[in-house]
Structure formats: structure tokens, C-alpha cells
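Reviewing the structure listed below.
What you see is the complex with one protein chain gone and the rest in place.
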Amino acid sequence: MAEIHLQATAHSYIANPKEPADYALKSLDHVWEDGGAYALLGPSGCGKTTLLNIISGLLTPSEGRVLFGDTDVTHRDTADRNIAQVFQFPVIYDTMTVRQNLEFPLRNRGMTAADIKARVDEIAEMLDLTDRLDDRAANLSADAKQIISLGRGLVRSDVNAILFDEPLTVIDPHKKWQLRSKLKALHRQFGFTMVYVTHDQTEALTFADKVVVMFGGEVVQIGTPEELFERPAHTFVGYFIGSPGMNFLPASVDGTTATVSGQQISLGAHYGALGNDQVEIGIRPEFLKLSEGDSATIQSIEDLGRHKIAKISFQGHSLSALVPEHQSITPGPSGLIFEPERTLVYQNSHLVTGVK
Amino acid sequence: MRGANWVAFEVKNITLTVGGEAYLSAVDACFTPGGFNVLLGPTLSGKTSLLRVLAGLDAPTSGQIVMDGPNQSKVDLTGVAVKKRSIGFVYQQFINYPSMSVFDNIASPLRVMKTPKADIHARVEKIADLLAIGPMLKRKPLELSGGQQQRVALARALVREADLVLLDEPLANLDYKLREELRAELPKLFNQTGSTVVYATTEPEEALLLGGTITLLHEGRTVQAGPTLEVYRTPNSLQSARTFSDPPLNSAPAVCSGGTVQIAGGPTYKDTLGLPDGAYQIGFRAHQLHVKKPSRNALDVSACVAITEITGSESFIHVDLLGQRWTALVHGIHPYSEGDQVTLYLDPADFMVFRQDGSAL
Partner (left out) sequence: MMQKKLNQKAWFLVLPVFLLVAFSAVLPLMTVVNYSVQDSFGNNEFYWVGAEWFEEILNSSRFHDALGRQLLFSGIILAIEVPLGIWIALSMPKKGWGASLCLVLMALPLLIPWNVVGTIWQIFARADIGLLGHTLAAMGIDYNYTQNATAAWVTVIIMDVWHWTSLVVLLCYAGLSSIPDAFYQAAKIDGASRWAVFRFIQFPKMQRVLLIAVLLRFMDSFMIYTEPFVVTGGGPGNSTTFLSIDLVKMAIGQFDLGPAAAFSLIYFLIVLLLSWVFYTVMTARDAEAGQ
């Protein structure tokens, strides 16, 4: 096992990329710590699968290097990297039994029969597959097949990392969280580095210690679930994480005050002069409070039972605010309080850090 | 113009048995125009079967489908062929004609109805604008994103202004952000038509967002029907509360004696409902299990965390306690790990109390 280093790694599917838009993955420096649980999160086409394939060696990056520990593996193919991967659709060898499927990677590496049996039995035990070892793999349900494809990775003790490419796509919804908790438990047990690609925020945040959010071929934030929620580094993260997403308002910021169409909002930190270039303030619906007053208008209310979502018009901008279950509200004029500590400032979509 | 006549549909005592297996057992439901009629139930609860019966794709084994006719009469639809009914159907999969342009896709039902050409243009463009796919009319469906493809399918169902529009989990295959957007748009869209809209979903949250009226289905039977929020707040049975809860309903057996309720293996509280002595089931929803003490009367319990799921702005903490698996849905990020011991709070004021047979008090 080893740390995985990406050094100025970038990839373009076009032969001679010129503009940034030509890159499916923009230049990235990152160290994947040994034993970490990472998620690559983003909408389709954001470059997350490209990044995953670069790590696994299915794709050679057009720029930069990939290192496993001290070894440069940029031009090595998958089989040499000791990587395991679980794909979107379960990949199993139809004609084999469950046991033969699990044995397959070990046989290919020339392990002795006794060692193979011991290792397969051990892994099957952990994956609850012991009773099914002699069943034909083709006849199992989708979730069992995914477990087997994971098992084929786990049997190899030499694995540097296990990669998951949207592994729960074809899994029955009510089985998803069982599988998710299983993955988490296995991570704890084995300590393998795991990288999990998904467009589903719940999957990503539940699985990972560190979430890598990608957007338009770029890594926009790497952080813990708390960091993504509390201090999104990019407006996309604010929008994508959380339901409803973060509210953004064009504003001018000076010192500790933001001005939105003449209305002043105080901020929790001091910002220098930011100029007028694409400055926005962002606040999560959870931190927007309704009060007495008439600076805003409640336009509609969605009652979700456990809380309500008020759709608010404020200085011509629409915002969402989360209202507790028992607070009664009606459409019409209302006051609006921006919690200063929770009101963040963005310039050109990136978070600006103020001075406390 | 035909269609979109503000007509209500009613199914009476519908049973559907295929090969000895009962898909629907004596289902009664009424679907009215102007607002959503939500069918909520887990997978295999009979939602799709009911939609297919309504569409005329399957003939019910017994029972009747009735729609409003002229002068307050009722028309029996039961044996009427699919093509003679005025129906739009949207499926979970994005089903469009791959070789036709988006325009032709949307226009296809109008062409079948032999609508004049000028009319077709006007109506297709209007509905396309409403669904924000106006600029894509010349493209082929497969060149569009999943959300746009499903909008095309929606437009095709809407454009003919059918009396009855049936939607079978239309958002299930979309990314959650797209789902969020379309969910907010759909009620606005359908309020502008006079069609009766029946929307099948497995997600309680989606049902709440869509509002309107709801019919809860479980194993091919109607559990409860009524205005959506009312059914959510006042379930008529334990089954109703379970069907309408995601994460699953937290429940536990309890015994009341002399005005004190004892939760099996757990805390006690003073009864305020005037319960006669006896055994009960209490139930409350995941968001009513708290990590911070919500009120003075709240009871506290100690639990062992099985797993925490984090949605981004909320956390689902699955815990084991009192021999039950409960789930707490709390705001913010709470990354408890498996095996952590936590203290959770529950307020008796939130409890729904059910009799031993599952009926509500």
C-alpha cells in the first residue's frame, strides 16, 4: 500500500488542447493518503471518471505524473499498479461459481492452491458469502454480484487502492444503505485506500472522510462533509451540497458590510475592498431566519412535514429559507435575518476569506 | 378542443389478479382535476398496476373505472380500449422516439389525433417553452441530458391536453439536483392544464412537495386517502404512518397503566391522551428523534450508532436501542461512527399512538 501522488496531472481527449475548455481534467496536484476513504463527487461530465481512470491506469494522463509512493506509474498499465476496481454494472464471470470468481485474480497471479483457499474463505466470511460460494455467480442478485466484484478486489492483499465507479447504480434503493454501511465497515477493517466516484451526494458524504467535489473538469473543493456544508469553497459546492442548495446574491462588499441592491447586510468578518468584479454573498437556507418586518416577501411555502421551505423574494432575487415545523408562516411581507457568521463572500465563484 | 375537460376519475373496488397473484385487491380511489393525485407506496405496492388499469393497458379482474360524463352523468370506462381514452403516460425510463426530432416527438400524439398543422406548431412550441426545452426542438432526444429527455417525455404527455395524465415515478432516474428542480416546476405546470394528474412515487418527501391529495398503497390495498398533509399528520393506522415515512418510522411497543405510559424497555411518561389501560404501539418520525433536548418534557434514551448517512445538509443517524432500529434525522453534519454511544431525545407530544391491531386512536 502506498500514498498516491498526482503531480500536475491533466487530461484532454483532444490531441492538441489549447483552451482550458479542451481539458476533461484540469491540472491537479493532490496526495491521496494511504488508507483514506475518498469520494469524487460531481454531476455527469465533471471529469470524475476521467480522474478515476487515471489513477487506475485505464487512461494515461496527457500531462503530469502519477506516483504510487516513490514509484512513477504514469505509463504503467492497470495490472502492474495493483489496483482493484468495482464498476457501475456488476462485472462477474458468468460461467464461474462465486468461489471461482473470488479465486480468479489470485490464480492469475500464480498463488498456490492452499493459499488461495485460505484467502478466499477468509474474504467470503467477511462478505457473508460463505454459504453461496458454490452457487453460480450468474444467478445472484445485482447487489450480491457487486459484493463479489468487490470481493475480487479484497482478496488481493497487495492492492494499493480500491476504486469504485458509481457502484450502487443498479442496486435496489432499499439495499443501497446496507451496502454503503458494509463498504464503510470494510474500509475500517481492511484499511485500504478507497476512492469512490458518484454523483449522489448522500453516497459521497456518507462513505468518505474527504470529499473531492468536481465541476467542469476542475477540483473545486476537497474537504470533510462539515467543511463542504459550512464553508463551501466554490459556489458550485454550495449549490450542489444540501437540499435546497445555498442562496447566492450579487452584492458589493466593503469592510464588514455587504450591500444587496441598497440593503445592507452585516458579515462575520472583515473584507478588504473586493472591487465590483462578480462579488456574491452566499447563505444556506438553514441560516436564513424570518422575522418581523417587510424587507422581503414570502412568495410560496412548501410544507415538507418535518420543516417548511419558504420561497422568498428579496430585492428582486429569489431565496429559499428553511422554517421549523412548528413555526407558522403565511405568504406576504416578512423580515429577513442573515446570520452574519454564516454569510459568506464569493468572488468569481470562489470563496473569499475575511479577517475576523 | 377535445380533452382537458376537468373530469374526475374514480376506480371502484378494482382487483387485478394475474396468474393467481393479486396485484391489486379491492382498491377504491378518486382522482380529481386541478392538482396532483399522488399514489404513494413502496416498490411492488401496486402503483404501476393501478396506473396501467387506469390507462386501460391491463383489464381489471373485477371492479369498475368511471369518469365524469356530460351533464353530471358517469361514463363507465372499464372495457374501453386504450386508444379511445384520452390519456398521457410518462414512465420512469426516458421513453422517446430516438429517430425523431424533439419537435416531432412532442407533436406525435397531435399528429395521431389529426390536429391541423398550424395548431400543432403553436401547441408544441408553447409546451416546449413551458418546460424550458424550446431551444432544443430540432435536436434528437439522445443528444439531450437525462433531465431534458424526461422533459420531452413530459411535454409529449402534456401536449395533447388529455383528460388523464399518468406519471409513473417520472423523476426516479434523474440526478437529485435535477429532481429538485423538476419537482418544484411540476405543480406549476400541471396547474395550467385541466387534466387530472395521477403521480406515482415511492418517496414520501416527493409526495409532500407535490401536495394535492394522496392515496397510500400497501401490498395492493388502499391504506389511507385524503389531502396529503392531513394524511401525513394524522395517519389512520400504523401501516399508513409507515408507508408515509422515509427514513422508516420509529416505533416501539408501550403499555399504559394508570395514566403512565411505559415504553418497552425504556422511559416512561405521563399520558395526556386519556388512554385506557392496555398495550399500544407508539410511533414517531425520524426528525422527531433529536440529538439536542427539544423541550422540557423530552425523554432521553441512550443508543448505539449503526451508521450515519449524510445528505449534505442533514444527517440520518441509524441507531439500535430498546431492541429496535431507530433513525434520527437531524439538521447539519453529525458524523457519528458505528458503535458510538449517543443520547437521543424524544418528545411525547410528537407520539402517534396506535392500538395493538395497528389502528390509530
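In this document, chain identifiers A and B correspond to the written order of the chains, with residue numbering beginning at 1 in each.
We adopt the following convention: contacts are C-beta pairs under 8 Å (C-beta built on N, C-alpha and C of every residue); 3 or more make two chains touch, one makes a residue touch a chain.
Because the structure is predicted, anything quoted here is derived from the model rather than measured.
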Request  = From the touch rule at the top of the page, work out which displayed chains the omitted chain touches.
outcome  = A
Message = Tell me which of A:A84, A:A321, A:L336 or A:L351 is the one touching the absent chain.
response = A:A84
Remark   = By the document's definition of touch, the residue of A:L67, A:M96 or A:M126 touching the omitted chain is A:M96
Query = Which listed residue, A:R65, A:R136 or A:K182, touches the chain dropped from view?
reply = A:R136
Ask   = So that we can see where the missing chain sits, which residues of chain A does it touch?
value = 56, 58, 77-79, 83-85, 87-89, 91, 93-96, 104-105, 108-109, 136, 138-139, 149, 152-153
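Methods note: only the chains that are shown with their structure count from here on.
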Residues of chain A that touch chain B when the two form their complex = 43-44, 172-174, 177, 180-181, 184-185, 188, 199-202, 205-206, 224-226, 228-230, 239-245, 284, 286, 302-307, 322, 325
Ask   = In their shared complex, at which residues does chain B touch chain A?
value = 42-43, 145, 175-177, 180, 184, 202, 204-205, 208-209, 211, 229, 232-233, 285-287, 306-313, 318, 329, 331-333, 335, 338
